[in-house]
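As you look at this complex, bear in mind that one protein chain is not there, while each of the others sits in place.
Letters A and B mark the chains as written, and numbering starts fresh at 1 in each.
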Amino acid sequence: MELLRPSSLEEIPASNSLLLAGGTEVVPQLRSGLLQAERLVDVRGLVPQGIDGTRIGAGATLAELEIDPQIPEALRESCRLAASPQLRNMSTLAGNLLQSTRCWYWRLRWPCRLHGGDECFARDGEHREHAFFGNGYCASAHPSDVAAALLALDATIETTARTFPLADLYRLPTEDDRRSTTLAPGEVMLWIDVPEPDASVYLKAMERKLFGFPIVGVAAVRTGNATRVALAGAAPVPWLLDGPLDDATPLPGTAYKVEIARVLVRRAVDAVASR
Amino acid sequence: MARLIRTEKEVEGRYEEVWLVVDEDALDQWPAGPGDVVGRPTQRVDGFERARGEAVYTADLYLNGMLHTAVLRSPHAHARVTRIDLSRALALPGVHAAIGPGDCEQLTDLPSYQGAAIAAVCADTYAQARAGLRAVELELEVLEPLLDADEAVGRGQLLGEQRSRERGDVERGFEEADVVVEGEFRTQVVLHNSMETHQAVVQWVGDGIEVHISTQYIWGIRDQVATGLGLPPDKVRVICNYMGGGFGSKNGADDYTFIAAELAKRTGRPVKCALTRREENIAAGNRNATIQRLRIGARSDGTITAMSGEYVNAVGWGGWVAGTDGPMHLLYACPNVRTVLHGAKLNLPPMKAFRAPGFVEGTFGLEALLDELATKLELDPLELRRHNHAEHDPVDGRPFSSKNLLECYRRAEPHWERRHEVRARSTDTVKHGVGMASQVWYGGGGPPSYAWVRVGSDGRATVVTAMQDIGTGSKTAMAQIAAEELGIPLEHVTVSLGDSARGPYASISAGSSTIPSMGPAVRAAAADARRQIDEIAEQKGTPDAPLEEIVALLEDAQILGKGARGPNPTGMQVLTFGVQVAEVAVDVETGEVWVERLAAVHDVGRVINPLGASSQVEGGIIQGIGHTLSEQRLTDPRTGRILTTTLDAYKLPTIADVPEIVSELIDAPDAHLTNLGSKGLGEPPIVPTAAAIANAIRDATGADVRELPISREEMLRALRETRERRGAPAAV
Partner (left out) sequence: MLEVNGHAYELPADAGTTLAEALRDDFHLTGTKVACAEGHCGACTVLVDGAPTLSCITLAHAVDGAHVTTIEGLRDHPMVASFVRADALQCGFCTPGQIVSAVALVDATPAPTQQQIRHAMAGNLCRCGAYPKIEEAIRTWRD
């Protein structure tokens, strides 16, 4: 395996290049066989890292963002509550958005649908950490707190190829296409544009007090009279809640998550209403 | 002087009557209270080595030419190897040897649990060994696994026989009761997850073998390896200078030691075989799940008239049946008790001892049901426990060597008193409550254990042992004991340990037995050295001269003292006792639980090092909190395959999960137990934690929690059931 450190984005080989920034997903996944790569390309110096108005560099680390007073509270809080201090030092915004599910069947390489197989083992198996929306085909849950916050904030992503709403970074996996993200090969995220809301909040339920993936995370963002709510840990992708929680489709073992989501959504919406 | 006696030996609650050669224990105990060194807070004598990363653990060991091993472990809970071919693995660069079923006893072609070892490859690097493993051609026929504990009991698939114990007349006892409570309690599979995984480095030297291993029992490994390989025991040298945690999982040699030994024999090189963290979560042992169906009957004044329990330990494919029924027999004075205990043999990884095996689980069920009884009787839970206090061993009437449980209750009163102000902090969404639980466990240790003390002309002493310090600070305690007995400063005492070739037999560091087993031997050895020095002083005509002055005469000569652990008191029950009081907060809408404060009062005889002891108490409580709230080994229900193999899925407590811990030790020497009067402390602190938390949750919310872990799902279920029971409107 080779590790390239090009000095510009243009130098990134068009094919066969696995991008490496913080490496907190790429390195363990390479070592456990979830990813294969002949060539890694270190893009840390090449992807913007600072803050420019409402634009945040895709290379900014969660540690930098958790202490930044300029950014919306929901984003700051989602960074602060994510992972561990070491992981926050290492991981970038873009990397966090692109992280894989923690579904144990997927992580342990059971031949599930996301691995190209024809069964979702969580469905009739052990699924207490899994989804309660969008889970008809794949029951995995998206673990990113930051993605839920940015989705509620209606962020826009600028890549080397295009500019688009963050929601379009994700797609539910289907029979003919098992991917949950839409970046094209060679497409690199550069900026995340985060419009400033009137109020925003991020609430997170975890199994232990710190250092855990969300059982469910709720981001609520109010701009004027409109409030957007997005959920982490709820669906295979970050989930915009644009209807009642009664529409949730929990599995028997994820019904408790809907109960918790109800409470956190109410609390989050109340919190941004009164600020 | 050595003599042959018949005595009772206990480890982890299992008793056996044995013939033993023991030495006398002729020393009087020191008076109660701190001495010059013993009983005073003392920093770990090896603290700097560990903190600076200078301590060499088995994981850090490199021997010249050492090879690395990767083990092929069954991915299935039950399977049969139909074809295995190692030839492609052997052809890969760096691979030196590969072994399969039949090449050593620990490799099987009929794996009966996930993680059972099938084959192993050793190579120059671990990556090459892994590549070798991938090149092993393996075909498995997957067989149907038996995974359900009740089903196993129904089918008679048990480990050993059903164990029934009874005293009195339970039927009549329940008839006499004014109130009867009953319930089914379940506890989950919990994994030790020591920070250093299981591993050994094995090297054949001459006609013998050297085993460097992360272990709790140097001498047990020596025995096991000798027997397993057909060697005389003195040709087996076992070395463990530092080890990164065990908690009961590292009492034996397991498979990796023998795999390494076989590979070392074939290659003529030292071979390391280390479990990865994933293997650790799959095949390194566990605290088994339990199902407990319990019943308690009492008169309206709170006198317990009968207790019965049916217990199923889901032990997995092997191990042993821990005493989940123990607390019910030992804690209270009730004359009528009946228990039946089954070990369900399942296609799951075998259990191993884990910090008070059986008693943590059994105390949860018993003490939680007892609080339900208290609620029904409208009696104060502390009063109920005091009322049923047992002055003598309730099983056979034997006197206790020492028991200060009533004093523990007394010292718990101010913590229990706080419940009024704690409850008053409750709001509509967050309820606060206080709960308590009693603790009983073993901890007397026993013979044999030996130590030597060497004093030179510089007035400094070396305590020579072949014991291990598994992180409890026992090395420091031994230094303190020797310093106290010799009357010299602690800084002048060195303890050597960790090598079976360089010292005499030492006990296992499990079952809370190191200080009560090794401590008296060290004291006896120091006393023997002291006596010899006194004799020299006598001969010189200066009987009151300080030790340094007498030994200054020695030049190259040395004083060698030897000591042994004497017998346990006969006809007495030796146990430890305690009580914990937990304060919790519960968000009744989200099911989140905070343990805010935990007060622990334990009676473990004389405390050698109050500083190290408080660390043991805190550590046990924190493991108890993990067991109670967040830890659970999960399996796929259909195949039995382990799903929680990594430390993100298996949730150990972090520093953020720690409550305010207030701990107190009675520190009253057990007058009948050895020349120290000390019992072990490793296990007592974990025993009552789950029950105290569950009872606090009931106090706060009225919810009966009957299952561990108390996950969000379980907490919400219990809250919902409480609301329904009370006829309250559904929340939210």
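Observations on the structure shown:
Rule of thumb we're sticking to: contacts are C-beta pairs under 8 Å (C-beta built on N, C-alpha and C of every residue); 3 or more make two chains touch, one makes a residue touch a chain.
Computed from a predicted structure; not experimentally measured.
In the complete assembly, the contact with the undisplayed chain comes from B:Gly244, out of B:Gly244, B:Gly343 or B:Gly591. The chain omitted from view is touched by exactly one of B:Gln29, B:Gln114, B:Thr197 or B:Asn286, namely B:Thr197. Within the complete assembly, B:Ala51 is the residue of B:Ala2, B:Ala32 or B:Ala51 that touches the hidden chain. Within the set A:Phe211, A:Trp239 or A:Tyr256, the residue that contacts the chain not displayed is A:Phe211.
One chain is missing from the display, and on subunit A it is touched by residues 1-3, 5, 20, 23-24, 27-28, 30-32, 40, 42, 44, 63, 83-87, 89-90, 209-211.
Mapped onto subunit B, the footprint of the missing chain covers residues 43-44, 46-57, 59-60, 62, 192-197, 242-245, 247, 276-277, 470-473, 611-612, 614-615, 618-623, 646-648, 652-656, 658, 661.
Following the convention adopted for this analysis, only the chains that are shown with their structure count from here on.
Of all the residues in subunit B, the ones that touch subunit A in their complex are 589-592, 594, 629-630, 634-638, 641, 643-646, 648-649, 651, 653-654, 656-657, 711-713, 716-717, 732. By the touch rule above, subunit A contacts subunit B in their complex via residues 102, 104-105, 107-108, 121, 124-126, 128, 205, 207-213, 215, 253, 256, 259-260, 262-264, 266.
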